[in-house]
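A single protein chain has been omitted; all remaining protein chains appear in their positions.
What follows is subunit A.
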């Protein structure tokens, strides 16, 4: 098989990978914020639920979660297609790590900020959304960036439940053409490029969000 053909087949797989990332990333972000905030501020029963979710998804492996959702849920009468299973499993998995990022970043905001907003008679929600969160968001970006790259890497697991992502295409091409060196080499480079592009985007976001916070010396 020509090198160009290999690359074009792999590109189709890469598009599927990007689609999964594009769907799982928002889910993971929502889970991270919802359960991160619940863990911090909600009353006891909700807090327990959040802790169970977080510990469960962080304590077991992503591949087992994926298999469980794909193979076991149908026994409970919930049949979902492979793509949904992939997005749900990866979103919940990365989201559970994200909760700790949200929590850590909020707790890292200096206490004086909290006290000052109490002194200024801000309501609880004003305090969180207008004072604490804008500062915490900047702290969250670098670890969230790492998690986003973890997500890109974790999408390779979906090839094991027969989704035609980059890894799946590579494996089936390798099985038929036996040009394993070129194929897996190209795939590794593809993933590397995706991660680097994502990282570039995250650096920009960090720069944008830290505007006006007076970080890193003088701000204009």
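Here, a residue touches a chain if its C-beta (ideal position, glycine included) is under 8 Å from a C-beta of that chain, and two chains touch if they have at least 3 such contacts; residues count from 1.
Methods note: contacts and distances are computed from a predicted model.
Chosen from "Type cbb3 cytochrome oxidase biogenesis protein CcoS", "Histidine kinase/HSP90-like ATPase domain-containing protein", "TonB family protein" or "Ectoine/hydroxyectoine ABC transporter permease subunit EhuD", the protein name that UniProt gives for the omitted chain reads "Ectoine/hydroxyectoine ABC transporter permease subunit EhuD". Checked against the hidden chain, the listed residues A:3, A:41, A:56 or A:201 yield one contact partner: A:56. Touch with the chain omitted from the figure is made, among A:40, A:133 or A:149, by A:149. Remark: the omitted chain is touched by one listed residue; of A:41, A:68 or A:129 this is A:68.
By the touch rule set out above, subunit A reaches the unshown chain at residues 55-56, 59-65, 67-68, 71-72, 75-77, 149, 152-157, 159-160, 167, 170-171, 174, 180-181, 184-185, 187-188, 191-192, 195-196, 199.
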